[in-house]
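With one protein chain withheld, the remaining protein chains of the complex are depicted in position.
Take a look at chain A:
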Amino acid sequence: MMSLVNGTLRVDLKLIADMVEPGSRVLDVGCGDGTLLSWLGENKDVDGRGIELSMAGVSAAVAQGLSVIQGDADTDLKDYPAGAFDTVILSQTLQATRAPKDVLANMLRIGRRAIVSFPNFGHWRVRGGLAIGGRMPVTDTLTYEWYDTPNIHFCTIRDFLELCRSLGIHIDTGIALDRDGAVLPMAGAGWLANIFAAQGLFVLSRKG
């Protein structure tokens, strides 16, 4: 997925960027080549840090002058002190973590808020692919074959809401996005979004 087209952020990244407060401290977990961090630095005066698994991503990000470490959400979040950041971002990465529950808990320990986006495994195309086609789904947001996917912990939007409830995480904002990144209504328990959203985007905070 191209994250920057003609200097414009990908739609879901733009939504995330809009939620970040100007001048705040941001940690982008799974920051790729640093496109979002770079945009936030230039347009919102954000003091940004990143974590990225791929060396190519880290090199590209550091080469732009960003502060990015090679690492992953599972092993590297635990070292950061509580409250080190205003916002911790995890974009399209939750499903690739070994312990999503610990990752979420750590994000809200080190950040005041967390912004999380992930592909919705409850999307009708996914359901259809499995129910009717009898094959593991490959879609716009789930682009890998089952044998080479880094995604090991899929969830649906309703699964995610349930996990947040059990962890005592407050959901400040929930946005459902269709295939093109357009915003869908996310009402009530998210039943409709759980069927029609290709991805979910949530702003989380600690309760109380």
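To be clear about the criterion, a contact is a pair of C-beta atoms (placed from the backbone, for glycine too) under 8 Å apart; a residue touches a chain by one contact, two chains touch by 3 or more; residues count from 1.
The criterion applied here is as follows: contacts and distances are computed from a predicted model.
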| item | value |
| --- | --- |
| Omitted chain (choose from "Aspartate carbamoyltransferase", "Multisubunit sodium/proton antiporter, MrpC subunit", "Homoserine O-acetyltransferase" or "Fe-S cluster assembly protein SufD") - UniProt protein name | "Homoserine O-acetyltransferase" |
| Among A:L9, A:V46, A:L66 or A:V103, the residue in touch with the chain that has been omitted | A:L66 |
| Residue among A:W39, A:Y80, A:F121 or A:F160 that touches the chain left out of view | A:Y80 |
| Contact set of chain A toward the excluded chain (per top definition) | 49, 55, 58-59, 62-71, 76, 79-81, 84 |
